[in-house]
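A protein chain is absent from this complex, but the other protein chains hold their places.
Let's look at chain A:
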Amino acid sequence: MLTLTINGQSRDVDVPEDMPLLWVLRDHLSLVGTKYGCGIAQCGVCTVHVAGKPVRSCQLTVGDVGTRAIVTIEGIGSTPNGAKVQKAWMEAAVPQCGYCQAGQIMSATALLDANPQPDDADIDAAMAGNLCRCGTYIRIRRAIKNAAAKSA
């Protein structure tokens, strides 16, 4: 039995230590907001925060997470930047199919946590790991800038 700290709550799970965090969240904890897309850290739809840093949960085994705090898309709205980013996403009507957006929001929030006023190059660097097959990038960039403007 492993004990994880997810979105501020302690959760016990009975899974092998080598199971990626992604599948523990989705199949064992019913936190299905974190998505499966490629399984090889290429698409970013599985992005969560571990100890405040964005990670691809398809590559991080649950055993390696240890006691570090996990925040998922279901909990990110409880953080100041997460709430700002979600609001900016809705105001800019970013989503099309929406499947990648949880990962995009997790990456964008981590960016603002580390850098409250990112420029275009910062946004490129922080968001390069998140694919959007629908092509919502223009609105993602705008939403991040709008969220940052509200931090100032």
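The rule is short, and it goes like this: a contact is a pair of C-beta atoms (placed from the backbone, for glycine too) under 8 Å apart; a residue touches a chain by one contact, two chains touch by 3 or more; residues count from 1.
Everything below uses one rule, namely that contacts and distances are computed from a predicted model.
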Record-based protein name (UniProt) of the chain missing from this complex, from "Xanthine dehydrogenase family protein molybdopterin-binding subunit", "Galactose-6-phosphate isomerase subunit LacB", "Probable membrane transporter protein" or "Cytochrome c-type biogenesis protein": "Xanthine dehydrogenase family protein molybdopterin-binding subunit"
Contact partner of the left-out chain, one of A:110, A:123 or A:148: A:123
Residues of chain A in contact with the chain not shown: 15-16, 19-20, 23, 26-28, 30-40, 42-43, 45, 72-74, 76-77, 86, 89-91, 93-102, 105, 120, 123-125, 127-141
